[in-house]
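Complex shown without one protein chain; remaining protein chains in place.
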């Protein structure tokens, strides 16, 4: 089986960038309801910048860890914001994992959880705080479980995608305890977490890349 | 026949004030289209101030000329604006006419024309410039003509009112050459002149007071 | 349209009370009337008095431009309505220090009638009054009909020059000459995206189509001279520049002062975007920018829109512009010739 290499990651970033661009306004609208309305802008612009940057990289030579490190610094410098440090740290944690040794594509869940750990380390959110980690962790764990049960890449991809979608919906029932929306207290109830929504988009891009490469 | 006395003028001001108040928003809307949207405010507040002031006057003692002079200063001090000096001068011209000798109510047209002369003297507008004088003059002349033909007070009142209404409509076809609307040039075409519209209201109040007193 | 208001008819007086409370070092009522206002700073005998004024709804105009190096007194009318003569007269008496009084205000029928009546009354009291009507809005009438044009944001520069001249203790005729010269040097065009709404109606005074804007608006929420499709900020500035340059006929090496003014609802971020393009256009013509004001200087209630004013400078106007001034809306420590 093939491992998570640069080409795979580059394909993920391309796919995610396209979809975030398509959902730019929808994500801004979600963020407008309980935040400051910029989430779609940050995510779409940030991933577009990663994409532009990766296009310029000598693809052959870059290790997958290097791709993630570059994505981290590009994203951070482009958007700053709340998501900048969070995703930059996520990518760096992912890079560290891949530096430790090649990771089989089926083990994508481990990369997802590593990234979630990065987000958590940086943002200090707990599960249930109505943040993006409420989507990253369940999705990662579902993918790990599917792989552990011997699922095919397509099955792992399906598990990842489904879990992300479900987890995104659960954020509706949470009261925000981190980030801007936390000032709204109960008023954040009944709304999707925008960071959770964009997380689901990125996770779907990972899943689809896994499924289509398989 | 009775002459134009203080009671008559006070009744006119009361009636006009009520109707201008009722048309406050409509006049502002007309002025919003080709002016600055304040005409209803100036006219309604100005006539309300006159009314308040006259209520405090010792009605018995005041001559009709004194009523008009008081109306002039009250209106001017209250509204300033474009209409302040115009109507103040109108009232002063009217006062001068009444000081020259008692005026029969049937001769109301002469008072109206005297007031129009005041407006014209102050504002330097010509007929056809799309201003309030395009309503005051035709109405005054129609009332004079009706009286000359021996019409009853009710007939004079009718002539006054009809002419004012018609004249107001003719302002739609004029291009403003005076005041704020003149900067719009051809764009003022197709709109009623707000000052003409409020003039018609005042003239109707005069006509109705004449008719009801008769 | 939602606003912070109590009874609409009290809006002007309440705003003025709020201004006296906020800026006690700058302004105070004359004889207790909130509508006739003087600068707090002492005015020396023999100084020409500068009296400005106009309707309310333009805040911080006009009262923000009263103080040392600016006007001495300001008469305030109702919203978009000239102050009556008695108030202008109160300002005139207060500003008179034996050297006569200069009126500087926008060229509007109402203002002209009321200020002229006040000037007559002042004249009868032995106070010499001269008048300079501002007419910087070049969209409002043709080039050969400058006298028909209205005064808009360029006011601010004319007040400054008149105030500086009077602070230098120039005589009345000289103050008048300089104010007139400043006005002649000012060229303004305004554009509006949305109409304003009056306190009294709380409805937009007129409607502009979804994709349209008004070109050549004044500062009273009036419709503009033409309605045109909305364009990008840069194209809007280009249209304004084309019109101003055609009129101003700038030559390479000319110097200007710039005012990018919000009509009320347009925030500073957008004004700065306009200023960027404006600067590029000026640079392309090799016109030097001596100084720039960007912000809310002469508003039209909550109108969404902006105006650009260029004042063409010579050494005389530059010197006066560089004098210090201290109104609550324009406080400047001055600039020495370099």
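To keep things simple, chains are lettered A, B and C as they appear, and every chain counts its residues starting from 1.
FYI, contacts are C-beta pairs under 8 Å (C-beta built on N, C-alpha and C of every residue); 3 or more make two chains touch, one makes a residue touch a chain.
Treat the numbers as computed from the prediction; the structure is a model and nothing was measured.
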Contact set of the excluded chain (shown chains only): A, C
Absent-chain contact - pick from A:6, A:45 or A:107: A:45
Which of A:2, A:25, A:173 or A:212 contacts the chain that the document leaves out: A:25
Option touching the unshown chain, where C:19, C:89 or C:172 are the choices: C:19
Contact footprint on chain C, counting only the chain that is left out: 2-6, 11, 14-19, 21-23, 56-57, 59-60, 193-194, 213, 230, 232-234, 236, 258, 260, 264-276, 279, 289, 292-296, 299, 301-302, 304, 306, 331-333
Chain A residues touching the omitted chain (full complex): 24-25, 28-29, 31-38, 40-42, 45, 76-86, 122-123, 178-180, 182-185, 187
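Simple rule for what comes next: only the chains that are shown with their structure count from here on.
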Arrangement of touching chains [line / ring / star / complete / other]: other
Where chain A and chain B are represented by their mean Cα positions, the distance between them in whole Å: 73
Gap in Å, rounded to a whole number, between the CA centres of chain C and chain B: 33
Approximate Å spacing (C-alpha centroids) for the pair chain A, chain C: 54
